[in-house]
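For reference, the structure discussed in these notes is given below.
The other protein chains are all here in position, but one chain of the complex has been omitted.
Then we have chain A:
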Amino acid sequence: MKSAKLAVSALAIIAASATVAAARDQVQVSGSSTVLPYSTIVAEAFGENSDFPTPVVESGGSSAGLKKFCEGVGENTIDIANSSRPIKSSEVEACKANGVADIMEVRIGYDGIVFANDIAGADFQYTASDWFNALAAQVVVDGKVVANPYTKWNEIRAELPDQEILAFVPGTKHGTREVFEEKVIHAGCEESGAAEIFNKELGEEKGGEACGALRTDGKSVDIDGDYTETLARIQSAKNGIGVFGLSFYENNTDKLKVGTFAGVAPSTETIAKGEYAVSRPLFFYVKKAHIGEIAGLKEFVEFFVSDEMAGPEGPLAAYGLVSDPALADVQKAVADETVMAAN
């Protein structure tokens, strides 16, 4: 039958083309959804301003990206992993086991974490201890460890608005969650003096855990999706407060009102100066073995950290990235192809 022959020959063509290992001519990037917008902005500009094709950028989260990164060396593995946290030593080990020995760590800048509520809502001036007292599972009242009794913000501190406590925090799969726990909840635990009493009452180990445990009575809601989901939740529950990345807030200033933290309003300037405390560095990791093998890889990395892109006047800063004050060092490390020290 004619159509059957046609189908078989088409099948043969596909099979033949599949065996021809086409040399990859574009850089492949994967990883953190926080770094994704910056990565796509640079990839787009790189494609426009160079003779190389636009790199392909995937999202999926820091951990997923680093896992893919560590799968091995070769054309069918990715070249760059974006990450909103430093690579863990366990991940470096996994990389090494699969032959990914030389890894270049590139810090692209800093990202602020902001607390915002609905634009029509009340003004908030938070401190770390406010957040600890609002969201921790156990708090200290009158020198005693009790299950969190607070239901309204003004019960914690009289200056805060008379509003139900309801917070949308990033889920545990997000890199942002780690930073939030460390720089806000843990810091608040220390700041309010609760850490000391926890340690005394519960012992060192359990006390440390109590400092980071969030309440589970529905006042703290984990958001496993993206910031768009957090925004949607705030729009339906007007008294909710969301934890966002600075760049997301900057793109939605018409819908969100941001709160100050320890008296400082978040902006790229206050974060760069170190006045706004809740920030973290953003990274990407490059396989050194792929430099020279994949066309345009080194050029892309150099373009990414160039002053035109990652500098304070560049498009990344305009989108909300806090540019790295030590960008020149990063540029030099990239030019020299400095790899991470073996640990």
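Note that in this section a residue touches a chain if its C-beta (ideal position, glycine included) is under 8 Å from a C-beta of that chain, and two chains touch if they have at least 3 such contacts; residues count from 1.
The rule is simple: contacts and distances are computed from a predicted model.
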Which of "Corrinoid protein", "YdbS-like PH domain-containing protein", "FecR family protein" or "Phosphate transport system permease protein PstA" matches, in UniProt, the chain that is not displayed:
"Phosphate transport system permease protein PstA"
Among A:E44, A:E155, A:D222 or A:E275, single out the residue that touches the unshown chain.
A:E44
Among A:Q28, A:S84 or A:S220, which residue is in touch with the absent chain?
A:Q28
One chain isn't shown here. Among A:W131, A:W153, A:Y227 or A:F261, which residue touches it?
A:Y227
Touch list for chain A against the chain that is not drawn
1, 4, 7-8, 10-11, 13-14, 16-18, 21-22, 24, 26, 28, 30, 33, 36-37, 39-41, 43-45, 47-49, 51, 53-54, 56-60, 71, 74-78, 119, 226-228, 247-248, 250-255, 308, 315, 318-319
